[in-house]
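With one protein chain withheld, the remaining protein chains of the complex are depicted in position.
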Amino acid sequence: MRAVRARVPVALVIPALIGLAFLVLPLIGLVIRAPWATLVDHLSTAEVGEALRLSLICATSATAICLVLGVPLAWMLARTEIPGRRIARAFVTVPLVLPPVVGGVALLLVFGRRGVIGQYLDSWFGFSLPFTTTGVIVAEAFVAMPFLVIAVEGALRGADPRFEEAAATLGASRWMAFRRVTLPTVAPGIAAGAVLCWARALGEFGATITFAGNFPGTTQTMPLAVYLALEQDPDSATVLSLVLLVVSVAILVSLRDRWIGARA
Amino acid sequence: MRAVRARVPVALVIPALIGLAFLVLPLIGLVIRAPWATLVDHLSTAEVGEALRLSLICATSATAICLVLGVPLAWMLARTEIPGRRIARAFVTVPLVLPPVVGGVALLLVFGRRGVIGQYLDSWFGFSLPFTTTGVIVAEAFVAMPFLVIAVEGALRGADPRFEEAAATLGASRWMAFRRVTLPTVAPGIAAGAVLCWARALGEFGATITFAGNFPGTTQTMPLAVYLALEQDPDSATVLSLVLLVVSVAILVSLRDRWIGARA
Amino acid sequence: GCGAPEQPPSSPAAAGSVTGAVTVFAAASLTETFTQIGKDFEAGHPGVRVRFNFGGSSALAQQISQGAPADVFASASPANMKQVADTGAVTFVRNKPQIAVGKGNPLKIATLADVTKPEVKLALCAQQVPCGAAATKAFEVAKLTPKPVTLEQDVKATLTKVKLGEVDAALVYRTDVSAAADDIDGVDFPEAIQAVNDYPIVTLTNAPNAAGGKAFVDYVLSEKGRQVLTTAGFDAP
Amino acid sequence: MTLQATLSVHIGSFTLAADIGVEPGTTLALLGPNGAGKSTALRALAGLRPLTGGVVELGGRTLDDPARGVFVPPEQRSVGVVFQDYLLFGHLSAVDNVAFGLRARGMRKREANTAAAEWLDRVGLAAQARHKPRQLSGGQAQRVALARALAIRPDLLLLDEPLAALDAATRIQIRAQLRKHLDEYDGATVLVTHDPLDAMVLADRLLVVENGTVVQAGAPAEIAKRPRTDYIAALVGLNLYRGTADGVTIKLNDGGVLTTAHPMEGAVFVTFPPNAVSLHKTRPDGSPRNTWLAEVAGIEQHADTVRVRLNGIPDLLADVTTAAVAELSLTPGQQVWVTVKATETNAYPI
Partner (left out) sequence: MTLQATLSVHIGSFTLAADIGVEPGTTLALLGPNGAGKSTALRALAGLRPLTGGVVELGGRTLDDPARGVFVPPEQRSVGVVFQDYLLFGHLSAVDNVAFGLRARGMRKREANTAAAEWLDRVGLAAQARHKPRQLSGGQAQRVALARALAIRPDLLLLDEPLAALDAATRIQIRAQLRKHLDEYDGATVLVTHDPLDAMVLADRLLVVENGTVVQAGAPAEIAKRPRTDYIAALVGLNLYRGTADGVTIKLNDGGVLTTAHPMEGAVFVTFPPNAVSLHKTRPDGSPRNTWLAEVAGIEQHADTVRVRLNGIPDLLADVTTAAVAELSLTPGQQVWVTVKATETNAYPI
């Protein structure tokens, strides 16, 4: 079939292509400079595999936490008339603006062994978050949650609340209406938010290294490994970054395919 | 008036409140530990004012660039059937996953003095991006653009394309339809994307310091000042972070008010 | 200031008294050397595992003061060391500043004064980090006013700028230059000797594995440990 | 269960005030133009918009009474609602949509699905049980929505313009089916529509709402015969005038005089149907006492008649045959004589 209105306006295409080039060129720079000859050596260390595994586990767990806590939070911001909702919404953007290292310090101040909450966790349960894999997850969740909340709140605002009313007239409690009507309706928005959240968690560095430290096997995620590699051997840092990129883009694309496949 | 269906389900409120607390508590930790007694001393240095001014200028300029390039890019991803669109969309998420420091290195590889493009900029125009305020803006734009593109693409997908068709039947070219019909329609989505973009640019650290360096007055933004303050005097780092936070949240809230005010 | 040089123990602690994991928080600039030392130490102490947490000295200090379960802290600056341990720290190596230039020294930089010339793009570390403090000291001694284009967050970032040709010269540590000898050359200058940076190390008072920590510190201070460090370009204290 | 409600709802500058009473097994239709407050009334009955004042009682149970602080939320009312655009859940199949209310009431999945399948069968959609809403035609979607609302066996059924989204031919067919289902339903029904024929066919009683206020109530046929506002007169296709009767002579408020067959006194409405009008080129002699000169303002071809819009004292609509139009060679702007037999007029007190 002939394309419908195929003449795409130049005034849009040119900035769009510049924008795309701007995002893609640096990547090409990395690829060009990558030490392809010694690539296999760089990759074959056990630490790389471990860091990658840890990165994926932590980013996925952090995304799960963000979903469990963030979706209800987004719902509260979008659908209820609770006083102080505006302030709450402003607070949600805080971790976006806070330099991640400071975010890590702030997390230490709260959940550290001497922290506001952490001291009780430690003395009552003998349990301490920093320098554990759980700590990595907490740090990543802290930094990434705003992305999920903001995306899901937007999706909820776009969803027609009358479907929830229809569910109520059928006898559904607000919780059931949320679970069986609202959630399926905003699923695409939640998926988009989860992708942003996961990507941000995967790339997280500052808050993680500050709050959870940098222990290979327990808290050293790929970005931390990249950071240390930069100290030692910048070439391998490039390779590590590319590995992280390829894996994450592959996962995102395959998820999208599966997800779109499931809908069609 | 009595609240409509005020009984908010516990199953939602509890995780929502935990989520909110999770985001707010670290901030409270920072506030508690801030050295209020010596606050004025910490703030009265000229460098803080300068860094704050620079941060706001650069984040705003970066957001402007992202709007100019990112909105057309989002439009292209959402509305055209260009081949390779799926790959383009995957590339857009790349700067999200790339550790910012590596992003900075990648930018150097392209726009640096010896970079793929930068060498020509340097030899033809005697112009070099690193160590300039423009460099800061470029680094921030690189890191923050995906947020804008993803948000705006979502908004465009949600907007009814039939309004563009209506504009076409009235004789509007695609460019005019975009400018006079599509843009105003997705204005809220663009605003939301711009806020995410601006916040991300404001908090940007790794790519900035790697690509643009750190010089007070030209390239030292608040996150850089915070990072360096952390090296010597964590208290003042806390204060600086809080300043950044208060200013950015105040700007976001006042923009929202003005913007909502204009619509009502 | 740097810890008063102590008499290094003539031999490492007896291998038998050490068990479990030893957690070492070490400055990022020690990544290569300490990783090697850790391996050697483990080889000499079967059943003992060394866990490293490499990071910026200040971040490590912050973590330790927030209760991080560290046995040993090796800092790149006495100031960061002071935030966690007032006493007991020992200087185990020193590092001298050196001028880093592009491979082959295209601008023929020979003295500290050369880097202050207006046509030379210069990168320094920020004052707040040890290498920046050292640079300031060196320029003070030479009575020169540098005009850097950037004040970098740490040595490696500074070095990256030289390597990619963004700047013509930078003041960094000798160890860093020798680690990157493939891409850059180093130029010694006489004032460097008066801008030496001390690296202190300590077994922390709250160490979960104090014995292990002590054994590790002793090993670093031992001949074998020194050997690794000096090979990498560090000076003995 | 009897519905007894006194509704008072303020939304911004809009106020709805209406008394609604419906006996079990009967249907009340709310008829009115866009924005009259019909949906607002249904939402108040369903509990989707709390009353500002008044009270809603269903089978003796108070559902809403702001003065006493009583408010039963929608999910605790036994009220089924068919929404104007159906609001079927897009991610659920037809049978899951119908089973939703049963599941919400705690029925097991298996039983709920069996019951839902029976309901779908009853509305003739057994074959479409597994279809998603977007695979259903408008008429099918409407029947799923009806089954969904009825499956919870509500004491009160609310229907908001259930036929508005259907095309004209489908509408005739679905209306007949809906009528059958409402006949079988033994609860009280309130139906919103702006189509008088829907109201005639489906309702036992009719409440005409304009601008938030009830302007007329009664049996559909009665209202069709004796409209009390211009809106209803236009709907049912009658010429309506207000005037003062003195015997068989009625002086119209907006000018003109009509003569009726039965003597009346005082303020009255008077109507006559457009097809009771005869048009003449010249002033006719003979019987009709209502004769006046008018100007043709518009001509519309209907199925087998032509509707002529005439300006005169008073204005009127006339339905004439196509043959008559040709014979009179009617064109806009032309002057014609109008006659209406007194026996065709109908006068009743205001």
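The first chain written gets the first letter, and so on, giving A, B, C and D; residue counts start at 1 in each chain.
The rule is short, and it goes like this: a contact is a pair of C-beta atoms (placed from the backbone, for glycine too) under 8 Å apart; a residue touches a chain by one contact, two chains touch by 3 or more.
From a predicted model like this one, the values you see are computed outputs, not experimental measurements.
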Selected residue (touches chain absent from view) among D:19, D:118, D:254 or D:300: D:300
Residue of D:82, D:200 or D:336 in touch with the missing chain, whole complex considered: D:200
Identified contact with the non-displayed chain, of B:47, B:165 or B:235: B:165
Sole residue of D:176, D:326 or D:350 that reaches the chain not shown, by the stated touch rule: D:176
Absent-chain interface as seen on subunit B, which is shown: 160, 162-163, 165-174, 176, 180-181, 184-185, 187
Residues belonging to subunit D that touch the chain removed from view: 33-35, 137-138, 166-170, 172-173, 175-176, 179-180, 194-197, 200-201, 220-221, 224-225, 231, 234-236, 298, 300-304, 309, 322
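The criterion applied here is as follows: only the chains that are shown with their structure count from here on.
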Centre-of-Cα separation between subunit C and subunit B, whole angstrom: 36
Whole-Å separation of chain centres (CA-atom averages), subunit B against subunit D: 55
Mean-CA-position distance for subunit D and subunit C (Å): 87
Contacts with two or more other chains, residues of subunit D listed in rising order: 48, 73-74
Residues of subunit A engaged with two or more neighbouring chains: 101, 105, 109, 115, 168, 173-174, 227, 230, 234
